[in-house]
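After this line comes chain A, so read on.
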Amino acid sequence: MLKVSNLSVSYSDVRVVDQLNLTLGEDEILMLIGPTGCGKTTVLRALAGLIPIQTGEISLSDWTASPQKHIAPEKRRVGMVFQDFALFPHLTVEQNVCFRLKDTTRADHWINLLGLEALRDAKPGRLSGGQKQRVALARTLAHAPSLVLLDEPLSNLDAALKDSLRWDIRHALKMAKVPAIWVTHDQDEALSVGDRIGILDKGQISQIDTPEQCFDKPQNRFVAHFLGEASFLPGQFSGENALTELGAAPIRQQPELTQGDVLFRPDDLSLHAVAEDGNGRIEWQRFEGESRLYAVTLDSGRLVKVRASHENAIAIGDRVAVNIATTHPLAVFG
Partner candidate 1 sequence: MRTWPKSYPLAFLIALLALLPVFVLMQLASDSAEIFDSRNLTVLGNTLALMGLTVVGAVMIGVPLAFFTAYVHMPLRRLWLILLAAPLAMPSYVGAFTLYFSFGRGGEIEQWLGIPTPPVSGLWGTALVMALYTYPFVMMTTRAALLSQDASLINASRTLGLSLGASIRRIVMPRLWNSVAAGALLAALYALSDFGTPAILGLDTFTRVIFVEYNAFGLSQAAMLSLQLMVIVILVLYLESRVKATPEQPGRHLLFWPTKVQRWLMQLAALPPFLLAIVLPLVIFVTWLLREGSGGFEWAYAWNSAYASFLAAMVAVVLALPVAHAALRGQAGRLMERITYFGFGVPGIVMGTALVYLGLKLPFLYQTLALLVIAYVLRFLPLAVGSVRTATENLDGGLVNAARVLGASPREAFMRVTLPLTLRGMVAGAALVFLEAMRELPATLMLGPTGFETLATYLWRVYEAGYFGHAALPGIMLVVISGFGLILMLSGERRTEFSI
Partner candidate 2 sequence: VNAVQQAVSVNSLPKLVGELTLYLGRGEGGLYENVLEAIKKRNPQLTLNIRRGGTAALANTIVAEAQAGVRRADVFWAVDTGAIGLMTDEKLAQPLPDDLTEQLKPGFQYAGWSPVTGRIRTLPYNTERVTAAQIPDDVMALADSDLQIGWAPAYASFQSFVTAMRILEGEDATAEWLKGVSGHAKSYAGELGVVMGVERGEVDMGFANHYYTLRLKAGKPDAKVDLAFTKNDAGCLVNASGIVALSEGDLPVNFIRYLLTQEVQSYLSSEAYEIPLVKGVAEPQGLVPLNTLSPPKIDLRKLADIRPTLNLMRKVGVL
(Lines give C-alpha, C1' and ligand atoms only; values in the text may rest on other atoms or scores of the structure.)
Protein backbone atom coordinates (compact mmCIF):
# COMPACT_ATOMS: atom_id res chain seq x y z
CA MET A 1 0.00 0.00 0.00
CA LEU A 2 1.32 3.40 -1.02
CA LYS A 3 0.78 6.37 1.25
CA VAL A 4 1.86 9.87 0.28
CA SER A 5 1.28 12.70 2.68
CA ASN A 6 1.98 16.41 2.28
CA LEU A 7 4.41 15.80 -0.55
CA SER A 8 6.04 18.96 -1.94
CA VAL A 9 8.70 19.12 -4.59
CA SER A 10 10.54 22.16 -5.93
CA TYR A 11 12.97 22.71 -8.77
CA SER A 12 15.38 25.27 -7.38
CA ASP A 13 12.85 27.82 -6.10
CA VAL A 14 9.78 26.88 -8.04
CA ARG A 15 7.36 24.65 -6.17
CA VAL A 16 6.04 22.18 -8.71
CA VAL A 17 4.20 19.78 -6.42
CA ASP A 18 2.45 21.25 -3.43
CA GLN A 19 1.24 19.39 -0.35
CA LEU A 20 -0.01 16.39 -2.20
CA ASN A 21 -1.79 13.59 -0.35
CA LEU A 22 -2.84 10.25 -1.67
CA THR A 23 -3.16 6.63 -0.70
CA LEU A 24 -3.25 3.66 -2.99
CA GLY A 25 -4.73 0.29 -2.08
CA GLU A 26 -3.08 -3.09 -2.52
CA ASP A 27 -3.68 -3.41 -6.22
CA GLU A 28 -5.32 -0.17 -7.07
CA ILE A 29 -4.67 1.67 -10.31
CA LEU A 30 -4.74 5.44 -10.10
CA MET A 31 -4.92 7.40 -13.31
CA LEU A 32 -3.20 10.75 -12.98
CA ILE A 33 -4.25 13.41 -15.44
CA GLY A 34 -3.73 17.12 -15.73
CA PRO A 35 -2.57 19.83 -18.13
CA THR A 36 0.99 19.66 -19.48
CA GLY A 37 3.53 20.98 -17.08
CA CYS A 38 1.27 20.56 -14.06
CA GLY A 39 3.74 18.26 -12.30
CA LYS A 40 2.66 14.73 -13.14
CA THR A 41 6.08 13.51 -14.13
CA THR A 42 7.51 15.29 -11.13
CA VAL A 43 5.22 13.38 -8.78
CA LEU A 44 6.34 10.10 -10.32
CA ARG A 45 9.99 11.10 -10.10
CA ALA A 46 9.56 11.96 -6.45
CA LEU A 47 7.90 8.63 -5.74
CA ALA A 48 10.71 6.80 -7.51
CA GLY A 49 13.27 8.71 -5.46
CA LEU A 50 14.86 10.40 -8.45
CA ILE A 51 14.51 13.90 -7.04
CA PRO A 52 14.71 15.08 -3.46
CA ILE A 53 11.45 16.08 -1.80
CA GLN A 54 10.96 19.23 0.26
CA THR A 55 8.19 18.22 2.64
CA GLY A 56 6.07 15.21 3.41
CA GLU A 57 6.46 11.50 3.52
CA ILE A 58 6.19 8.65 1.06
CA SER A 59 5.73 5.15 2.35
CA LEU A 60 5.36 1.83 0.65
CA SER A 61 5.03 -1.53 2.40
CA ASP A 62 8.53 -1.63 3.86
CA TRP A 63 10.07 1.79 3.55
CA THR A 64 9.27 5.39 4.37
CA ALA A 65 11.06 8.26 2.73
CA SER A 66 11.06 11.84 3.95
CA PRO A 67 13.12 14.95 3.22
CA GLN A 68 15.49 13.90 5.98
CA LYS A 69 15.59 10.28 5.06
CA HIS A 70 16.17 9.75 1.38
CA ILE A 71 15.77 6.20 0.17
CA ALA A 72 17.83 5.38 -2.91
CA PRO A 73 15.74 4.60 -6.01
CA GLU A 74 17.11 1.08 -6.22
CA LYS A 75 15.95 0.33 -2.67
CA ARG A 76 12.34 1.26 -3.38
CA ARG A 77 11.34 -1.50 -5.74
CA VAL A 78 9.39 1.03 -7.76
CA GLY A 79 9.20 0.44 -11.48
CA MET A 80 8.85 3.34 -13.85
CA VAL A 81 8.07 3.70 -17.53
CA PHE A 82 9.68 6.96 -18.53
CA GLN A 83 7.99 9.49 -20.76
CA ASP A 84 11.10 9.62 -22.92
CA PHE A 85 11.57 5.85 -22.68
CA ALA A 86 15.15 5.98 -21.33
CA LEU A 87 16.14 2.80 -23.11
CA PHE A 88 19.76 1.80 -22.80
CA PRO A 89 21.15 2.60 -26.23
CA HIS A 90 23.98 0.09 -26.06
CA LEU A 91 21.78 -2.90 -25.25
CA THR A 92 19.43 -4.82 -27.52
CA VAL A 93 15.71 -4.96 -26.92
CA GLU A 94 16.07 -8.30 -25.19
CA GLN A 95 18.94 -7.12 -23.01
CA ASN A 96 16.97 -4.04 -22.09
CA VAL A 97 13.97 -6.06 -21.04
CA CYS A 98 15.98 -8.71 -19.20
CA PHE A 99 18.16 -6.04 -17.64
CA ARG A 100 18.32 -7.43 -14.12
CA LEU A 101 16.48 -10.66 -14.51
CA LYS A 102 17.98 -14.03 -13.71
CA ASP A 103 14.91 -15.87 -14.83
CA THR A 104 13.79 -14.55 -18.17
CA THR A 105 10.40 -16.22 -18.47
CA ARG A 106 8.58 -13.09 -17.37
CA ALA A 107 10.60 -11.07 -19.84
CA ASP A 108 9.66 -13.49 -22.61
CA HIS A 109 6.05 -13.21 -21.58
CA TRP A 110 6.05 -9.44 -22.02
CA ILE A 111 8.16 -9.49 -25.14
CA ASN A 112 5.61 -11.77 -26.67
CA LEU A 113 2.59 -9.96 -25.42
CA LEU A 114 3.87 -6.62 -26.65
CA GLY A 115 4.77 -8.02 -30.06
CA LEU A 116 8.48 -7.41 -29.74
CA GLU A 117 9.55 -10.91 -30.69
CA ALA A 118 10.93 -9.87 -34.07
CA LEU A 119 12.85 -7.00 -32.57
CA ARG A 120 14.66 -8.94 -29.83
CA ASP A 121 18.11 -8.21 -31.22
CA ALA A 122 17.52 -4.67 -32.41
CA LYS A 123 19.19 -1.73 -30.70
CA PRO A 124 16.87 1.10 -29.59
CA GLY A 125 18.35 3.42 -32.21
CA ARG A 126 16.45 1.71 -34.99
CA LEU A 127 13.10 1.30 -33.32
CA SER A 128 10.04 3.34 -34.16
CA GLY A 129 8.51 5.51 -31.45
CA GLY A 130 5.82 3.02 -30.58
CA GLN A 131 8.27 0.16 -30.52
CA LYS A 132 10.48 2.01 -28.08
CA GLN A 133 7.53 2.63 -25.84
CA ARG A 134 6.64 -1.03 -25.84
CA VAL A 135 10.19 -1.98 -24.91
CA ALA A 136 10.14 0.49 -22.03
CA LEU A 137 6.88 -0.99 -20.87
CA ALA A 138 8.11 -4.55 -21.11
CA ARG A 139 11.26 -3.71 -19.23
CA THR A 140 9.42 -2.25 -16.29
CA LEU A 141 6.72 -4.88 -16.06
CA ALA A 142 9.17 -7.76 -16.42
CA HIS A 143 11.09 -6.56 -13.39
CA ALA A 144 8.03 -7.12 -11.18
CA PRO A 145 8.20 -4.01 -9.00
CA SER A 146 5.98 -3.48 -5.97
CA LEU A 147 4.71 -0.17 -7.27
CA VAL A 148 4.45 0.70 -10.94
CA LEU A 149 4.68 4.23 -12.25
CA LEU A 150 3.64 4.70 -15.85
CA ASP A 151 4.35 8.02 -17.51
CA GLU A 152 2.12 8.16 -20.59
CA PRO A 153 3.00 4.60 -21.45
CA LEU A 154 0.81 4.38 -24.53
CA SER A 155 0.97 7.85 -26.01
CA ASN A 156 2.87 6.77 -29.09
CA LEU A 157 0.85 3.68 -29.92
CA ASP A 158 -1.90 3.31 -32.43
CA ALA A 159 -5.48 3.19 -31.24
CA ALA A 160 -5.97 -0.51 -31.78
CA LEU A 161 -2.81 -1.52 -29.97
CA LYS A 162 -3.43 1.05 -27.27
CA ASP A 163 -6.85 -0.36 -26.71
CA SER A 164 -5.75 -3.92 -26.27
CA LEU A 165 -2.58 -3.04 -24.38
CA ARG A 166 -4.27 -1.03 -21.71
CA TRP A 167 -6.34 -4.02 -20.79
CA ASP A 168 -3.34 -6.27 -20.82
CA ILE A 169 -1.47 -3.95 -18.52
CA ARG A 170 -4.42 -3.58 -16.22
CA HIS A 171 -4.81 -7.29 -16.17
CA ALA A 172 -1.15 -7.86 -15.39
CA LEU A 173 -1.15 -5.31 -12.60
CA LYS A 174 -4.22 -6.88 -11.08
CA MET A 175 -2.78 -10.35 -11.38
CA ALA A 176 0.46 -9.29 -9.74
CA LYS A 177 -1.47 -7.33 -7.14
CA VAL A 178 0.73 -4.27 -7.47
CA PRO A 179 -0.59 -0.75 -7.15
CA ALA A 180 0.12 1.61 -10.03
CA ILE A 181 0.03 5.27 -10.87
CA TRP A 182 -0.59 5.83 -14.53
CA VAL A 183 -0.18 9.22 -16.12
CA THR A 184 -2.14 9.71 -19.28
CA HIS A 185 -3.51 12.39 -21.55
CA ASP A 186 -6.05 10.10 -23.09
CA GLN A 187 -9.48 10.61 -21.61
CA ASP A 188 -10.75 7.24 -22.72
CA GLU A 189 -7.80 5.64 -21.07
CA ALA A 190 -8.26 7.61 -17.88
CA LEU A 191 -11.94 6.89 -17.65
CA SER A 192 -11.86 3.25 -18.60
CA VAL A 193 -8.73 1.66 -17.15
CA GLY A 194 -8.29 3.18 -13.74
CA ASP A 195 -9.92 2.32 -10.46
CA ARG A 196 -9.69 5.95 -9.54
CA ILE A 197 -8.72 9.14 -11.34
CA GLY A 198 -6.67 11.92 -9.83
CA ILE A 199 -6.85 15.27 -11.57
CA LEU A 200 -3.75 17.33 -10.93
CA ASP A 201 -3.79 21.08 -11.35
CA LYS A 202 -0.69 23.21 -10.71
CA GLY A 203 0.83 20.62 -8.43
CA GLN A 204 -2.29 20.04 -6.36
CA ILE A 205 -4.94 17.39 -6.62
CA SER A 206 -8.27 18.86 -7.65
CA GLN A 207 -10.29 15.70 -7.30
CA ILE A 208 -9.51 12.08 -6.76
CA ASP A 209 -12.35 9.64 -7.18
CA THR A 210 -13.81 6.91 -9.36
CA PRO A 211 -14.11 7.72 -13.06
CA GLU A 212 -17.90 7.88 -12.86
CA GLN A 213 -17.84 10.30 -9.95
CA CYS A 214 -15.23 12.50 -11.54
CA PHE A 215 -17.12 12.67 -14.78
CA ASP A 216 -20.64 13.05 -13.42
CA LYS A 217 -19.92 15.04 -10.30
CA PRO A 218 -16.84 17.09 -10.98
CA GLN A 219 -15.60 18.98 -7.95
CA ASN A 220 -15.16 22.18 -9.86
CA ARG A 221 -15.22 23.71 -13.31
CA PHE A 222 -11.60 22.84 -13.94
CA VAL A 223 -12.31 19.15 -13.52
CA ALA A 224 -15.48 19.42 -15.55
CA HIS A 225 -13.61 21.09 -18.38
CA PHE A 226 -10.71 18.76 -18.19
CA LEU A 227 -12.63 15.49 -18.40
CA GLY A 228 -14.73 15.48 -21.53
CA GLU A 229 -16.40 18.32 -23.38
CA ALA A 230 -18.28 20.70 -21.14
CA SER A 231 -20.67 23.61 -21.79
CA PHE A 232 -22.06 25.78 -19.05
CA LEU A 233 -25.37 27.63 -19.16
CA PRO A 234 -26.63 29.87 -16.35
CA GLY A 235 -29.89 28.92 -14.69
CA GLN A 236 -32.25 29.54 -11.82
CA PHE A 237 -32.43 26.54 -9.48
CA SER A 238 -35.52 25.34 -7.68
CA GLY A 239 -35.24 21.97 -5.99
CA GLU A 240 -34.27 19.36 -8.54
CA ASN A 241 -34.83 21.60 -11.50
CA ALA A 242 -33.02 24.39 -13.19
CA LEU A 243 -34.41 26.85 -15.64
CA THR A 244 -31.98 27.71 -18.42
CA GLU A 245 -32.30 29.43 -21.73
CA LEU A 246 -32.85 26.02 -23.30
CA GLY A 247 -35.66 25.19 -20.92
CA ALA A 248 -35.87 23.15 -17.74
CA ALA A 249 -33.17 20.64 -16.86
CA PRO A 250 -33.00 18.07 -14.07
CA ILE A 251 -30.17 18.90 -11.66
CA ARG A 252 -28.47 17.39 -8.70
CA GLN A 253 -29.98 19.36 -5.81
CA GLN A 254 -27.66 21.78 -4.01
CA PRO A 255 -29.80 23.39 -1.26
CA GLU A 256 -27.49 26.35 -0.71
CA LEU A 257 -27.55 27.41 -4.38
CA THR A 258 -30.45 29.23 -5.97
CA GLN A 259 -28.66 30.15 -9.16
CA GLY A 260 -25.52 29.29 -11.02
CA ASP A 261 -24.26 27.35 -14.01
CA VAL A 262 -25.49 24.02 -15.22
CA LEU A 263 -22.96 21.66 -16.76
CA PHE A 264 -24.08 20.15 -20.06
CA ARG A 265 -22.12 17.33 -21.65
CA PRO A 266 -22.54 17.09 -25.45
CA ASP A 267 -24.83 14.11 -25.08
CA ASP A 268 -27.10 15.89 -22.64
CA LEU A 269 -28.33 18.00 -25.51
CA SER A 270 -29.82 17.17 -28.88
CA LEU A 271 -30.16 19.24 -31.98
CA HIS A 272 -31.90 19.25 -35.31
CA ALA A 273 -31.70 21.45 -38.32
CA VAL A 274 -34.54 23.90 -38.80
CA ALA A 275 -35.36 26.03 -41.75
CA GLU A 276 -36.34 28.98 -39.60
CA ASP A 277 -36.52 29.83 -35.94
CA GLY A 278 -34.52 27.49 -33.76
CA ASN A 279 -32.26 28.87 -31.07
CA GLY A 280 -28.78 28.86 -32.50
CA ARG A 281 -26.39 28.53 -35.39
CA ILE A 282 -23.72 25.93 -36.09
CA GLU A 283 -20.32 27.41 -35.30
CA TRP A 284 -18.20 24.43 -36.27
CA GLN A 285 -18.62 20.70 -36.52
CA ARG A 286 -16.30 17.81 -36.37
CA PHE A 287 -16.54 14.28 -37.65
CA GLU A 288 -15.76 11.70 -34.99
CA GLY A 289 -16.56 8.52 -36.85
CA GLU A 290 -19.65 7.24 -35.14
CA SER A 291 -20.85 10.69 -34.23
CA ARG A 292 -20.42 14.34 -34.99
CA LEU A 293 -19.70 17.04 -32.48
CA TYR A 294 -21.39 20.35 -33.19
CA ALA A 295 -20.59 23.63 -31.56
CA VAL A 296 -23.65 25.82 -31.58
CA THR A 297 -23.72 29.53 -30.83
CA LEU A 298 -27.00 30.10 -29.10
CA ASP A 299 -28.88 33.26 -29.80
CA SER A 300 -27.76 34.44 -26.38
CA GLY A 301 -24.23 34.31 -27.69
CA ARG A 302 -23.20 31.37 -25.54
CA LEU A 303 -21.50 28.37 -27.10
CA VAL A 304 -22.68 24.84 -26.40
CA LYS A 305 -21.40 21.58 -27.80
CA VAL A 306 -23.80 18.89 -28.89
CA ARG A 307 -23.05 15.38 -30.06
CA ALA A 308 -25.25 13.89 -32.77
CA SER A 309 -25.24 10.93 -35.10
CA HIS A 310 -22.72 11.10 -37.91
CA GLU A 311 -25.41 10.59 -40.47
CA ASN A 312 -26.98 13.98 -40.51
CA ALA A 313 -24.34 16.50 -41.50
CA ILE A 314 -25.49 20.05 -40.85
CA ALA A 315 -23.52 22.76 -42.56
CA ILE A 316 -21.69 25.45 -40.67
CA GLY A 317 -23.86 28.53 -40.27
CA ASP A 318 -27.16 26.66 -40.50
CA ARG A 319 -29.84 27.36 -37.94
CA VAL A 320 -30.61 24.61 -35.48
CA ALA A 321 -32.83 23.97 -32.54
CA VAL A 322 -31.01 22.72 -29.45
CA ASN A 323 -32.96 20.86 -26.80
CA ILE A 324 -32.19 19.38 -23.44
CA ALA A 325 -32.22 15.60 -23.86
CA THR A 326 -30.89 14.33 -20.59
CA THR A 327 -32.89 12.19 -18.21
CA HIS A 328 -30.30 12.11 -15.43
CA PRO A 329 -29.66 15.04 -13.09
CA LEU A 330 -26.89 17.42 -14.15
CA ALA A 331 -24.13 18.97 -12.06
CA VAL A 332 -24.36 22.64 -11.12
CA PHE A 333 -21.78 25.17 -9.95
CA GLY A 334 -22.32 28.37 -7.99
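Inclusion criterion for the candidates: all candidates are chains of the complex that A comes from, given by their letters.
Operating definition for what follows: contacts are C-beta pairs under 8 Å (C-beta built on N, C-alpha and C of every residue); 3 or more make two chains touch, one makes a residue touch a chain; residues count from 1.
Because the structure is a prediction, the values reported are computed rather than measured.
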Worksheet item: Touching chain A in this complex is which of the candidates 1 or 2?
Response: 1
Fill in: Complex contact set, residues of chain A against candidate 1
11, 45, 48-50, 72-74, 76-80, 82, 84, 86-91, 99-100, 123, 125, 139-140, 143, 145, 149
